[in-house]
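Single-structure report; data block below.
With one protein chain removed, the remaining protein chains of the complex are shown where they sit.
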């Protein structure tokens, strides 16, 4: 990560790491420089606000924020920057992530958060969506996205073949 | 409100006023000096953080915060002060306040918000709970609370009498 | 709309127009050329797929899709393009938009949709988020976004003043 | 499966196989020729649309589609064919299949999907319902269905006897 | 309705008529002879069981059953016949039809009900799905279904044109 | 069980036995003769209807019915008898028993089911409630109920003492 | 109501009267002497406890309790008496009665409440269920219940006839 990070990944707690790594994997796959850190909207609001306010100056172009329970992290950051913020609701309470989903997606008019699905699928998609945003101004990246899609489709087809072989 | 406010009432939008006035009515009834203002966690985060950080110095002892949708307001304030924060979830989206309730109550360990019920009942109870907090160190106020309770009980009894008269 | 549209707004039914106009208003406000049309994932899948497949060639850089009930529209489009797709769940069934929200946001890993809140707040935020995406490669637009935010904050402050004057 | 398939079973991912096999077991039991494959509404939309569009020509009379999360598969297929489509919501996300259920069942007016219960019970019933559809024009098959029901009733009665023996 | 009915429409209460008429309209449109009556699983179980048991003999090939609250009607009928039963959950209690949906769709393995969406959209789709079932053995009817689909698509396109004219 | 049963316990499937045994234990404890059998509303409707219709003649005075998923069993029985029917929703599907609860409790006006809590707590309470019903005409039994309550209270007090001893 | 009441109807607030009157109507219809009053678990706990503790001595045999929001009333009474308690959850908050339903029905093992459906249907059924309890020791009353059921069935049949006449 010698290059300046274009995407910042934030999570509210170190227990969110196994989920948020899915976003990191996608960015690595596309060779997008990124940074990843822990900062809580509630336990370290100043650190989080600093991160959000300085992100643009540091060259960050998209922020991904994952949190559980009353997941305010993505909205908190969105209030402090005009960079696009992608939210990942994490299933970290007895309510199966419904609390995190509603806290992330139901933002009032004026300050958007782009919510992904709950958990690992959402974190992976947050990574892909960040690439999609960056690719709106980077044709080469956009071509790579298209290859990624084709590769994904191929995998489904191969699984279909395997199933066919299996059931005869 | 010549006296220095002991309770600060915040709401995320002016459309929350009809709900949050229920809290104000209770405080007036108990002669608790209070202040009431509008500040959004997402649209005016700095103003809101300032309010929260300065509250203690200004003599505020309890904060009541009401918001709808992804209701981060109470949690946002709780992150910036160690004063007790009471949250009122407001029914302001198609989800009937379930989003506001979960965003208010499901705070992660470390930064509590005392959540009340959704809507007017919750705002009224936020006012009463603020009085209860203040009365832990104010015996006279505690006596008034007890009278308030008795008065409330009397009203139920009168309604019961009226019903009895009605149904014979 | 003489200029080539940069944003495409789709909705599943003409009854979604009062909601989706909120997105259009934001884009007009930022002078972003856009197109807006009706196409259903279920009733006109070919038309919708055509729209999605040709969008990039026609110069579209972001797509906003709003639908109710089992809201597949945003996901359907996301499957046919690598442009970023923003989904707006619409409250159009007895379930208050919970069905549309889950159908929009719970996308499986690989094909992201950026979900906004249910209804008008979500449509407005979809417009703003589209501007945020475009602004990642357009500094002037980014400056306008910052002004928009300040204006929004000012409005909250003015409402706060008005409330203060009112309650004395 | 030398005979031409009358029922097509689709699933969005190979991880859905343990659930969807319940449908296959029922069809085998009734000697209904069927085919079973993997195709995703989002990762392989073209493959899925091809499957749906060609199904009728290939002799398919009923389609069963199972998917999890924002389960668009059954609706996607229903939009591409006028054959009856039976949807099986699969419990594949932290929301316990509620997302898949609402995405499958809440279809807008005009393009029906016949939703079954979440998970294995639903997949089994999808198989039975396909047989019921086919039996509307096949008296012999209808008689077999009646036997199947009687067999099922007998099993319950035997369990009741066993319980009686057990508790004396 | 001189011809022998092929589809039986049942509803639990006369208050369900405005919803269930949507199914009747579709059947009329396709010239499918049908009968429509009121019978409750709980208030007239014998009448309902009689209806279900005699349906096949009377020439009925598909049954549509709509009910609200703890909507047992479709399942009750499905237990008494091997004809395909389509269930329409009706929004008739404070829970917005969620109770009727779960009572209709979550059938245990062995006795399927094909659930449609809650309310009018579901009733309309029940009518269409009944036609789809009948058309699996009636090519002419299948052709009419395809025309119906095209007509539906045309209506969407016309609304799109109208919108385009409107927004210039 | 030489004596004629006063309470009939029904369950939809043998997999419900571990839950429904809680009701049986209570009845044994109070020496109430009961019978317990398996009968499904959907797989053995005739057997179930027979059970319900003959119950009164056989001397049954209260019926307890437990089922999962779209739990129609209690309502089905209530439609066939005027004896009091107690319903126990069982957590047997991915929806955690919410489906069984709503299917059991949301009965339409005219045919009541007395719903207990989901699962073992509900089954235990179904047993106790059956005793309470019988005790309205059996003073001795009523006295035993009061002892049972006192015993229960004593157990709580003993646990409290133990905790006190433990934490010093 | 010169006769000694056999059923006591309680409600938490006078605003619950339009719902709870449905229970009263049924009792009047069956000539069951009853009393009806207002008493809150939270605002008048002593009055409520007195009511519950004295009910048996006063000749009450069944208690019906209706409340909204965090509806503790039925459980509160059930804790103070061994008479059967029937709970009616009332739709009195933005959550459509889901809060009242769960607060009423999810009683822990040991102290049962017999929950009815939310709102008027539930109140009506509470009245009928009280009659069913009383009829377990009153054959004449049981006969009247059977007539009531037949009357109810007749009404459904008449509505069915009317519908038939209407649609020809």
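For clarity, chains are labelled A, B, C, D, E, F and G in written order, and residue numbers in each chain start from 1.
Everything that follows uses one rule, which is that contacts are C-beta pairs under 8 Å (C-beta built on N, C-alpha and C of every residue); 3 or more make two chains touch, one makes a residue touch a chain.
What you are looking at is a predicted structure, and each value in this text was computed from that prediction instead of being measured.
Enquirer: Specify the shown partners of the omitted chain in the complete complex.
Expert: If we consider the entire complex, the absent chain touches A, B, F, G.
Enquirer: For the chain not shown, which residue from G:98, G:133 or G:153 touches it across the whole complex?
Expert: The missing chain is touched by G:98.
Enquirer: Given that one chain is not shown, which residue among G:43, G:120 or G:149 touches it?
Expert: Final answer for the missing-chain contact: G:43.
Enquirer: Which of these, G:36, G:65, G:78 or G:116, touches the one chain of the complex that we don't see?
Expert: G:78
Enquirer: Touching the absent chain in the whole complex: find that residue among G:69, G:82 or G:136.
Expert: Result: among the candidates, G:69 touches the missing chain.
Enquirer: Mind pulling the chain G residues that touch the left-out chain?
Expert: These residues touch the chain not displayed: 12-13, 40-43, 45, 49, 68-70, 72, 75-76, 78-80, 93, 95, 98-99, 102-108, 110-111.
Enquirer: Mind listing the chain A residues that contact the chain we can't see here?
Expert: 1, 13-14, 17, 24, 36-40, 43-44, 46-47, 69-70, 93-96
Enquirer: Considering the whole complex, not just the chains shown, which residues of chain F touch the missing one?
Expert: 91, 96-98, 117-119, 121, 149, 152-153, 155-157, 159-160, 162-164, 167-168
Going forward, only the chains that are shown with their structure count from here on.
Enquirer: Which neighbours does chain A have in common with chain F?
Expert: D
Enquirer: Could you see whether A-C or E-G has the larger number of C-beta contact pairs?
Expert: More contacting C-beta pairs are found at A-C.
Enquirer: Can you work out the whole-Å distance between the CA centroids of chain F and chain G?
Expert: Chain centroid spacing, chain F to chain G, equals 19 Å.
Enquirer: If I count partner chains per residue in chain C, which residues reach a count of at least 2?
Expert: 13, 40, 43, 69-70, 93, 95-96, 98, 105-108, 110-111, 117-118, 121, 149, 152
Enquirer: Show me, using the given definition of touch, all chain pairs that touch one another.
Expert: Between chains, contact exists in these pairs: A-B, A-C, A-D, B-C, B-G, C-D, C-E, D-E, D-F, E-F, E-G, F-G.
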